[in-house]
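Every protein chain of the complex appears in place save one, which is left out.
Our next item is chain A:
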Amino acid sequence: MGTLVLAEGFVPPGAGDFNLPPIFGAVTKPMLLVVMSVVIIAAFFVITSRNMKVVPGKTQFVAESIYSFTRNTIAREHIGSKDFQRFVPLIFTLFTFVFVNNIYGIIPIIQFPTMSHIGFPLALSILVVYPVYHYVGMRRHGVGGYLKNQLFPAGVPGPIYILLTPIEFFSKFVMNPITLAIRVFAAMFAGHLIILVFTLAGEWLLVEASAALKPVAAVSFAFAIAMTFLEALIMTIQAYVFALLAASYIGMALAEDH
């Protein structure tokens, strides 16, 4: 009966709140946001990089910082200075794409992290990162060599392989792409849900609760704001982690042995 009372009083937000009604036709808000993100990122980098100076201006400096962060900090560090060059566009796009789609969550009016719909991160991890790192690994070492590299790491005493090989197989061929997607999805989903809870609870307390409870709404809103700041951090970190793991998977696939 307790749940019933709660349900009658305050309805907490749930997974259902992430299924927004279509705006027109079958197009939903996240779909629109994804398309917008492509336009925003592409426009920003194409325009800022159009007329670049050796000594950068303000906008160029921002664009360059983002680019050199993905290029040097993520790609070069984790793929290795020998091979990283041709993966820079991929890592760069992954980072900016995930970042913009995450940061949507705290932009007023938009306020919806696209990556909280698992379809988008899954598309990136299973259909982009996963095939890429297995493909480049097989190209580099041949199918047999690559499988041997990945499933039978060198320097392990014989019998351990009975245990190690299935684990390696499971983690590299099954779990990696799924965890990669779930990591960012879950962080965005949970983060957005927390902000929703605090905001809706604050609203409910302010509008419908008894007079004694109304001041508590301020606490709720304060938490919503605090969580928004925390989310900004998490959104950035998740975008970084996504690009970083993609780079490190590629790096591991290319490495002679690890």
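Following the convention adopted for this analysis, a contact is a pair of C-beta atoms (placed from the backbone, for glycine too) under 8 Å apart; a residue touches a chain by one contact, two chains touch by 3 or more; residues count from 1.
Everything below uses one rule, namely that contacts and distances are computed from a predicted model.
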item: Protein that the absent chain corresponds to, by UniProt name, given "Chromate transporter", "ABC-type aliphatic sulfonate transport system, permease component", "DNA-binding NarL/FixJ family response regulator" or "ATP synthase subunit b"; value: "ATP synthase subunit b"
item: Sole contact to the chain not displayed, among A:F10, A:F45 or A:F223; value: A:F45
item: Option from A:H78, A:H117 or A:H141 whose C-beta touches the chain left out; value: A:H117
item: Contact set of chain A toward the excluded chain (per top definition); value: 4, 7-8, 14-16, 18-19, 26, 30-31, 34-35, 37-38, 41-42, 45-46, 49-50, 52, 54, 64, 67-68, 71, 88-90, 92-94, 96-97, 116-124, 127-128, 182, 185, 189
